[in-house]
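Removed from the display is one protein chain of the complex; every other protein chain stays in position.
A and B label the chains in the order they appear, each numbered from 1.
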Amino acid sequence: MRLLKTARWITVLGLALLAAVYVRALAFTPVERVQGAAQKIFYLHVPAAIWTEAGMVLVGVASIFFLFLKDPRLDRFAEASAEVGMMFGTIVLTTGPIWGKPIWGTWWTWDARLTLTLLLFLMYVGYLLLRGAVTDPGLRARYAAVLGISGMCLVPFVHLSVYMFRTLHPQPIVLKPSAPSLPGDMLATLLFSFVVFTILYVGFVTQRYALALLREQADQHA
Amino acid sequence: MPENTSYMVAAYVITAAILVGYAVLLYRRTLKP
Partner (left out) sequence: MPDVWRHAWRLARKDLLVEFRSRTAILSAVVFTVLVLMVFNFGRDPTAVAAVDLAPSILWVTFTFAAMLALNRAFQLELENQALDGLLLAPVSRSSIYLGKLIANLAFVATVEAVGLPLFALFFNVSILPVLGPLLAVLALATVGFVAVGTLFSAMTARTRFAELLLPVLLLPFMIPPLIWAVLATAALLAGRPLSEAVGWLRLLAAFDIVFVSLAFFLFPATVDE
């Protein structure tokens, strides 16, 4: 299957570039003064966090279009984005505490951003469990779409809470109204890492989509 | 050696494990859907 082959190559490219990110982050980016080596976790944690959230938004958007257009490709994409999003969420929820322990002295705090990521993760789990619990494909797609849209609508509320709360979590230093206050070298590493995570998202989602398609075709033949 | 290196290593190893692990998982699942 051509789609699958292309997707595999994209993933391999992504993983190879990931190795390059590692080298750049670890050997060619300056060590931050206050946080020491632990700060470098940032270069993996932030892109993963962005894609965890973007993955959920895409599930929601695909779900909205699915309810109107009823195109099964949209449902397959939503399923793929959910699984990949959950995987990125796992990265955020593991690297986050590992970063937090030396910096804040605690593995977990209920600061708003960590809470958001945990909620996103729980939504992904719920979404995939719901899909697993419904046997009829038509019903499954519709139910998943309803849940996906609801999940997407929850995200802005949690963000609002972030800004209403004083938090331990580092304040935005890149995406804020004034110019990014991250030094050039570090910003470059972060952007490079973000591009690589994007490539990985695309590769993984396409493979997962292809898998769903293959399974449907196998079911039809059976 | 800068401080907190062990945390950095742990995070980098885990991230790689998750990403490579998922890639392998997908590869094997697509071999026999």
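General remarks:
Definition applied: contacts are C-beta pairs under 8 Å (C-beta built on N, C-alpha and C of every residue); 3 or more make two chains touch, one makes a residue touch a chain.
Just so you know, these numbers come straight off a predicted model, no measurement behind them.
Judged over the whole assembly, touch between the missing chain and the shown ones holds for A. Residue A:L130 is the one among A:L17, A:V31 or A:L130 that touches the chain missing from this view. The chain omitted from view is touched by exactly one of A:L3, A:L69 or A:L122, namely A:L122.
Only one of A:V12, A:L69, A:C153 or A:A218 touches the absent chain when the whole complex is considered: A:C153.
Hidden from this view is one chain, which touches subunit A at 67, 115, 119-120, 122-123, 125-126, 129-130, 133-134, 139, 142-143, 145-147, 149-151, 153-154, 157-158, 160-161, 164.
To be clear about the criterion, only the chains that are shown with their structure count from here on.
Measuring from the averaged C-alpha position of subunit A to that of subunit B gives a distance of 15 Å.
Put simply, subunit A touches subunit B in their complex at residues 4, 8, 11, 15, 18, 22, 26, 31, 35-38, 40-41, 44-45, 48, 84, 87, 90-91, 94-95, 98-99, 101-103, 200, 204, 207-208, 210-211, 214-215, 218.
Residues of subunit B that touch subunit A in their complex: 2-5, 7-8, 10-12, 14-16, 18-20, 22-23, 26-27, 29-30, 33.
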